[in-house]
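This report concerns only the one structure given below.
Chains shown are a subset, placed as in the full complex.
First chain written, first letter: the chains are A, B and C, and each begins at residue 1.
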Amino acid sequence: MQYKQHLVQVIHFLHAQGWAPATSSNYSFRETDEANFYISESGIDKGEFTVENFLLVNSEGLPIEDARKPLAETALHCSIYKLFPEAHCILHTHTILNTILSQHFLSQKALILANYEILKGLDGIKTHEVIVEIPIFDNTQDIPTLAKEMQRYATTQALRAFLIAGHGMYTWGTTIAEAKRHVEVVEFLLECEYRKLLLAK
Amino acid sequence: MQYKQHLVQVIHFLHAQGWAPATSSNYSFRETDEANFYISESGIDKGEFTVENFLLVNSEGLPIEDARKPLAETALHCSIYKLFPEAHCILHTHTILNTILSQHFLSQKALILANYEILKGLDGIKTHEVIVEIPIFDNTQDIPTLAKEMQRYATTQALRAFLIAGHGMYTWGTTIAEAKRHVEVVEFLLECEYRKLLLAK
Amino acid sequence: MQYKQHLVQVIHFLHAQGWAPATSSNYSFRETDEANFYISESGIDKGEFTVENFLLVNSEGLPIEDARKPLAETALHCSIYKLFPEAHCILHTHTILNTILSQHFLSQKALILANYEILKGLDGIKTHEVIVEIPIFDNTQDIPTLAKEMQRYATTQALRAFLIAGHGMYTWGTTIAEAKRHVEVVEFLLECEYRKLLLAK
């Protein structure tokens, strides 16, 4: 399947889970040896998203032969592609659980996940006997600030995904399928963690 | 797409979310420069709603060349269109969360929403650093009383949606797509608020 | 639409909600002036239920020109049709909420529902200012005992639906559509009640 069609299919899947409500969320991919990448247009209901709603931008996020203005978060996608040259797809979802748990754990700056079999669905993890940290950043309108925070974090620790408080999650992968798998793993574990918090009360 | 078909599609989406059970909920739209509007017929299972189930009424809610009796809530739609001349679509949903949180917060007369990124999905909101108030009115069989309560509130504060205790939500937009987005934003936040209430206990 | 096809469609809807898991639940309807009725065969996955899975039985529950043995609960359907001559469809669902709340409220012998707008979706109710009681009976393998309990209750109070502890709900209507609406109303309110119980803790 072509990249564009594959990512549209994934976007419809994410939307059907309720993970991209009300025109929220954004997505991008780049082809094998390209610095340019395709990013989703802003303001589109993700249940109606089509291949026409991708915009080609260069590695600085400037549109290539396209009159449409890329969304503000394009700068964050640029930073992720620069930090992780092997990444070819970035998915930003906006879910009830990533919204409230990013707020709930903001004071400890991270969500800590341990001893779950499904963690093996994250790139590079071979055993459930592992502790995975998903950092949580403050929400801000200032995308370059967010990008810097993410870069600073990545210089000290493995980074596979991050949360923005009250806003959502970013994750990525070497393929569209891997990025999708990362979303599913983290969303599954957010629901596990939330339900365990209620049990522990 | 034609207005009628577009709104039918939105009604089927809302029904599929479980937001219009048991023939509850109602919907209307008006075309660009019309005072008349189309409103959903009463008693229809929203999973089976078709373009034939719309009824044309005038700005006072009286049917135009149609023998069917419009539902009692038509008067509320008339009031909303008069108060908000830019509105072209009104959606009234009936969900588990809007039922119970409208009861839960009734004593404080409003649901207060703050610091959520998704609030930017509401018309006119440009930052998550905002406080949005969704008023809650007492449930009553007396629709003119409800309409007056809504008008009184709107004269003092911005009004984008309101809840009726134990009954549901009304929201609207300049387009069908915007009204749908408003439903999604508020329902998403109702679930966030409910889940945070449980965490806070 | 023909009765059989209509009820199959409703069964698929109920199954899709997760209200008929693991071959549980049963359903029947009778045509306008018939004492005989059609009842669902036992042991069928409701996601695969077809018109072939109905069995014609007489008012005593004995099969008419059919070698298949009707399910044990057929006796309960017979009793309901005798008690409520206007009923033409009976739906028995088996849901997570009706299972656990029928256990939770068993000591008080009933689920009490009040002040919900959606109660107007129950036959004969014209205002939300009403108290509706859904009785809860002990679960038993002995269907005639259950039928007697139901009959005794109905002689003293209005009965539109009942719960069997840890087992499920029975409701009915003058039409298939009305019976379906009754299921939706009660399931909606079971979820409301459960969520309010958690808030109240």
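Please note the rule applied: a contact is a pair of C-beta atoms (placed from the backbone, for glycine too) under 8 Å apart; a residue touches a chain by one contact, two chains touch by 3 or more.
These numbers were taken from a predicted model, which means no experiment stands behind them.
So we've got 3 copies placed here, but how many does the whole thing have in this file?
The number of copies making up the whole complex is 4.
What we mean here is this: only the chains that are shown with their structure count from here on.
Based on which chains touch which, is the overall arrangement a line, ring, star, complete graph, or other?
Chain contacts: open path, no cycle.
Going by the average position of its CA atoms, which chain sits the greatest distance from chain C?
Relative to chain C, the chain whose C-alpha centre sits farthest away is A.
For which chain is the distance between its Cα centroid and the global protein Cα centroid smallest?
Located nearest the centre of all protein C-alpha atoms is chain B.
Taking each chain's centre as the mean position of its Cα atoms, how many Å separate chain A from chain C?
Those two chain centres are 45 Å apart.
Send over the residues of chain A in touch with two or more other chains.
Chain A, residues with two or more chain partners: not present.
Give every residue of chain A touching chain B within the complex, in rising order.
21-24, 45, 47, 94, 96, 99-100, 103-104, 139, 141, 164, 166-168, 194, 197-198, 201
Given the complex with chain A, which residues does chain B contribute to the contact?
Within the complex, chain B touches chain A at residues 13, 115-118, 121, 127-128, 177, 180-181, 184-185, 188, 191-192, 195-196, 198-199, 201.
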